[in-house]
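Only one protein chain is missing from this complex, and each of the others stays in its spot.
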Amino acid sequence: MSEFEGKRLVKGNFAASYAARAANVQVVTAFPITPQTLVVEKISELVDSGKMNCEFVRMESEHSVMAGLIGASYAGARTFSATSGQGLLYMAEPVHWAAGTRLPIVMTIASRGIAPPWNIWADFSDIVTQRDSGWLMALLSGHQEIYDSVLMAYKISENPDVMLPYMLAYGGFILSHTSKPIHMPKQSLIDEFLPKIPKLGWDHVFLDPDRPIMHGNLIMPNTTPGYQEFRMKIQLAQLKAKPIIREVAKEFKETFGRDYGNGMVQEYKCKDAEFIMINCGILAKQMENVVDFMRSLGHKVGMLRLRTYRPFPTEDIIDAVKHAKIIGVVDRATAFGSPTGGPISSETMAALHNDPQTKDLRVIPFINGIGGRDVVTQQQKRQFEILMECYDKGELVKNEELMSTTYWTGAMGVK
Amino acid sequence: MSDWKNICKDKDSRPKEQKYKNWKELTPIPISFPDNAMQTGNWRSFRPVLDKEKCTKCGICWLYCPEGTIKQGEDGYYVIDLTYCKGCGICAHECPVGAMEMVTEEEAQESDVE
Partner (left out) sequence: MTANLEKDFTEVTFHGRGGQGAITASNLLCAFAFEEGYNDVLDIPKIGAERRGAPIQAFSKLSKEKEIKDFCAIKSADYTLVFDFTLLDIPSVATSLKGTVIINAPDFVDLDCIAHVKAIWLVDATNIAINNNLMISGYPILNTLMLGAYAKVTGQYTLETMKKVLNQRFGSRGEQNYIAAKEAFESVKKVRG
């Protein structure tokens, strides 16, 4: 059995590298940043030893990394890179360009807290800064999912109806540097699953002196079609991506046997649940244990894992929680000055409010695990208890963790 | 409650130690003072020991110490602050006359007792 097939013990970062190799990525540009570094280190090792047929370019900054990927993708190459935290912030300008140019670049993000104070541990605040750039985004919750999501991402991104870049985020260190056994499928199966890379470039843009085009030029505000129309097309592509993500997740399950819900969200015992918590990333995985425990005590609880963050799974959330008495939303990120302080909880409230089925459903926001702070199962159990108490009382439970309408659990000086 | 408002006043009147009951009392940003920075002395498994007979007081160890733990004493010989010395061995490596020797912590502690 080759090094790249079968069940093997790998670090989360290496799962991303192996998946990039399995997806026959042609160009990787790289700049190291903790905790992403191992992803590109492994790829450089594989390229150097001839185990991966790919152009590996070392860049002088993250900004150049994305610029390089845009260039390569213009020429019709399948491209990959990875970054984290401050690196993503430095990359911000070409990140928006990549989406505006509709290039199917895939990038993994080992998410980390934003400085200051200096922080390198799990926190999704970094990708939240880029959430409205037009990229598709997923929040991953396991080593196996990192590997599988890279494969699914190319299939979704390269769909002619989508043609948007894809960001796959997983918690720094908690997933990037821990090891778990993952199953890597046969290369022939993967090749069959993935779309063919077009020989003559993507349908909409190509760099070829024989077929000259001009792109990226200035358009005056009142020229039509112009800026507004092309921006509308990006939003339309985000909306069109929803059924395609669901379809690819279904096809993935049929081909490889692994289940990621409907691709947008993943339900855990939600069907008959009265109290539902929306969570993401590895803390969602851990919360499954807490749901089991709460159910053994007789509480009808459930957990909905937000897997896709962009496009926001509005319909999927409404569908999964419309029968609940009350729901909680747990963020591992900050959105300062937003209605709740947490990005996902703010958006969930907005999404539910516009639908007659859920407009009266109370949403309780929670924020925890900021900057990689340990969240133990006891703390998650208490989040459920607060949620149930809020429902019983019909109002927010006043305690030291409550700031305005949000519970920040696990802070200093709080019991 | 707002003790931190004195923190950037002159060196003498600022609080020696920062103690807060909960996060609301904290300074807006984390502040460390030189005298309560992370004490790296317990990282050490080897300790530099100076042989005064060989030492020429040239000061190269003082110049190279990455943590600034070496200071010149009144007699002109260099003294190592063991609260912060992390035992990296750069001073011993750079000493032109080989006056600095790296000794294991156990050995050093035994000879301390003697």
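Per-chain residue numbering starts at 1, and chain names A and B are given in the order in which the chains are listed.
The working rule: a residue touches a chain if its C-beta (ideal position, glycine included) is under 8 Å from a C-beta of that chain, and two chains touch if they have at least 3 such contacts.
None of the values given here were measured: they were computed from a predicted structure.
Chemist: Of the listed residues A:Glu55, A:Glu251, A:Glu274 or A:Glu288, which contacts the missing chain in the full complex?
Modeler: Candidates A:Glu55, A:Glu251, A:Glu274 or A:Glu288; residue touching the omitted chain: A:Glu288.
Chemist: From the list A:Pro160, A:Pro181, A:Pro243 or A:Gly413, which touches the chain that is not on show?
Modeler: Spelled out, the listed residue whose C-beta touches the missing chain is A:Pro181.
Chemist: Go through chain A and note every residue touching the omitted chain.
Modeler: Missing-chain contacts on chain A: residues 9, 35, 120, 173-174, 177-181, 282, 285-286, 288-290, 292-293, 295-296, 374-378, 381.
Chemist: Touching the missing chain, which residues of chain B?
Modeler: For chain B, the residues touching the absent chain are 40, 42-45, 86-88, 105-106.
Here is the rule we go by: only the chains that are shown with their structure count from here on.
Chemist: Can you give the whole-Å distance between the Cα centres of chain A and chain B?
Modeler: Taking the mean C-alpha position of each chain, the two centres sit 44 Å apart.
Chemist: Can you tell me which positions in chain A touch chain B when the two form their complex?
Modeler: Residues 116-117, 400, 411-414 of chain A touch chain B in their complex.
Chemist: Which positions of chain B touch chain A when the two form their complex?
Modeler: Against chain A, chain B makes touches at 20-24, 29-30.
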